[in-house]
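Right, one structure below, let's go through it.
Note that one protein chain of the assembly has been removed; the remaining protein chains are unaltered in position.
Should a chain be cited, it is by its letter among A and B, assigned in written order, with residues numbered from 1 in that chain.
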Amino acid sequence: MLEKKNIDETLSDYKDVKIATICSHSSLQIFRGARMEGIKTVGIVLKDRRKLYESFPLGKPDEFIEVDSYSDIPEDELIAKNAVIIPHGSFVEYVGKKFDDLRVPIYGNRRSIGFERSRTKMFDWIRKAGVKIPRVLEPEQIDGPALVKFPGAKGGRGYKIVNSQKEFDEKIGGRECIIQEFIIGVRAYPHYFFSPISKVGYKTKHGTLEMLGVDKRVESSADEIARAVSLGMKPPLSFTVIGNEPMVLRESLLYDYMNIGEKISDTSFDLFGGVIGPFCVETIINEDLEIYAFEISARIVAGTNVYSLHSPYSTYYYDEPMTNGRRIARELKNAKKLKKLNEIIY
Amino acid sequence: MLEKKNIDETLSDYKDVKIATICSHSSLQIFRGARMEGIKTVGIVLKDRRKLYESFPLGKPDEFIEVDSYSDIPEDELIAKNAVIIPHGSFVEYVGKKFDDLRVPIYGNRRSIGFERSRTKMFDWIRKAGVKIPRVLEPEQIDGPALVKFPGAKGGRGYKIVNSQKEFDEKIGGRECIIQEFIIGVRAYPHYFFSPISKVGYKTKHGTLEMLGVDKRVESSADEIARAVSLGMKPPLSFTVIGNEPMVLRESLLYDYMNIGEKISDTSFDLFGGVIGPFCVETIINEDLEIYAFEISARIVAGTNVYSLHSPYSTYYYDEPMTNGRRIARELKNAKKLKKLNEIIY
Partner (left out) sequence: MLEKKNIDETLSDYKDVKIATICSHSSLQIFRGARMEGIKTVGIVLKDRRKLYESFPLGKPDEFIEVDSYSDIPEDELIAKNAVIIPHGSFVEYVGKKFDDLRVPIYGNRRSIGFERSRTKMFDWIRKAGVKIPRVLEPEQIDGPALVKFPGAKGGRGYKIVNSQKEFDEKIGGRECIIQEFIIGVRAYPHYFFSPISKVGYKTKHGTLEMLGVDKRVESSADEIARAVSLGMKPPLSFTVIGNEPMVLRESLLYDYMNIGEKISDTSFDLFGGVIGPFCVETIINEDLEIYAFEISARIVAGTNVYSLHSPYSTYYYDEPMTNGRRIARELKNAKKLKKLNEIIY
């Protein structure tokens, strides 16, 4: 992994701060938010995607860099433009392991992404935080429906369900994967924002935590599988994310969720210097109101896209429109003013 | 039940009006709304919940009263502070039958809550209003899936399904409960607001009715049970509310829903002097667009939390942000101006 001091050096040469990211995932929100804060933006874009992004007068980046593949990040050009990368889910996915060594300054702590990429590290993080997690199973422990997940966050695509070791051996074989107990409940995806410099929000050991929204992923076929089942069909249960929808939590659950956010945040500092900025704890809540964390996204999640300008929670913090995209831009602006950019960039 | 004249007396000593409630359920919205209207707020809070509420600069109350248990309402202190209580679902649940005799002025008609607490009275209210209601069954009438509900609105927790008298006898026995026919359809929760003093909205016998929003409760495991069923599992169907999501109704159904709201409102005056302020009629709509009311919440419902600032319906009434929380504060402000506080407080 590129060392922090290298990024600090690059950053010290910056005369300006621009926001850059790949045109996908939550980039419209990121560019829109930057525009609201008066920060210029750079969109890394595939040639055939450019027209789409140009069609949004307020969602498009101020300038584009066209690339042939999202795995080739134009590092020199971005540095020359004084760009700071906002890593979102597609960015992390497309760039892969090269992410760790990108010479371009990245908003947040780039170490976070390694803990998102490796499910072993991620689950270890959740456990160390003392948050409930679905049991991780060895093939021989499978004694009912279990979820098999492969490396990478491909929007839930390709997850498999197996019911026994036999089925696991047949369907999965020796592929690298993780087996998780299937929990019956309802999913909720809270969007946290950690700041080491803000005074607003829930105080933690290392800074403050805001909860800017909650969403529910919409998964195909899972979210409409009942229709087929009611017809007597036996369709495979699959979890390809096709979108997101808004929701709010029972207010009494906020206490538990802020607690989970705090523990995940505090533990991230013990493990790797902390998640800086947005993150999400993917949870499922059973009928006894027990909350299980089954994943962490250590950067902005796409579920934040459901909130245009305000979320039901952002209005308890801000008296102005505040999306996750805008919150990131605001943080960069504030850090610059306080000469603390190096505390939120690596 | 404490007599109205006692409250009127207390109220006549008030130099000011503050809004007070327990920190739970919809309190962030209530405090936020009061802040928008310039009314000071008091949060009754458990010591360990205080930090959470302090973390919301615009959602927190102006001052806190810490308590050891929510069943001990600090009445003298609240009266000394000139507080008017906004009763929400958790307030009503935590305080229990002591509610009727609270010496603190309560926004709305405190008699309403008795009709929410007793399912017998509630169902009688729905029937008298001429609104369709799922059949209430005697154990010997159970001839298919039926819902067994116990006293109190514990967010749907603990509801049971039984299929026959035999199963009822085994699972429920002699416990106090109500058995309701299981209706197949989709649920919708309209949020009404009744005002005896406003000129805005749908005219009824006793005042005006607004419909400020509609939501759908998110219940665990019911809302994702299809996943388990598709895997061949036979999980119990349970209805623990974990949150809410926004929805709008077909515009042609608004006619029916405003009709239902009016009938429930008018009948509430015949029965107990009327619901004043927010209420919700919990409904289920079948494939023939027949609407069944299965419950009434005779106060603000948590589903109102899904709307930050505006709802799809509030914008047809107001040219400014209007939540249920703000609407309540606005009502108190207007009544104060008109010297009619005693018409909306008991």
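Quick notes on this one:
Simple rule for what comes next: a contact is a pair of C-beta atoms (placed from the backbone, for glycine too) under 8 Å apart; a residue touches a chain by one contact, two chains touch by 3 or more.
As the structure is a prediction and not an experimental result, all values here were calculated from the model.
Contact with the undisplayed chain is limited, among A:Ala20, A:Val229, A:Val248 or A:Met322, to A:Val229.
Among the residues A:Gly152, A:Gly243 or A:Gly273, only A:Gly243 touches the chain that is left out of the figure.
Although one chain is hidden here, its contacts on subunit B can still be listed: residues 144-145, 161, 163, 182, 184-188, 200-203, 208-210, 214, 216, 222, 225-226, 228-229, 234-235, 237, 245-255, 258, 285-289, 310-319. Within the complete assembly, residues 24-28, 32, 48-49, 51-52, 55-59, 90, 155, 157, 218-221, 223-233, 235-236, 238-246, 302, 305-309 of subunit A touch the chain that is not shown.
Just so it is clear, only the chains that are shown with their structure count from here on.
Note: centroid distance subunit A to subunit B, computed from Cα atoms, is 35 Å.
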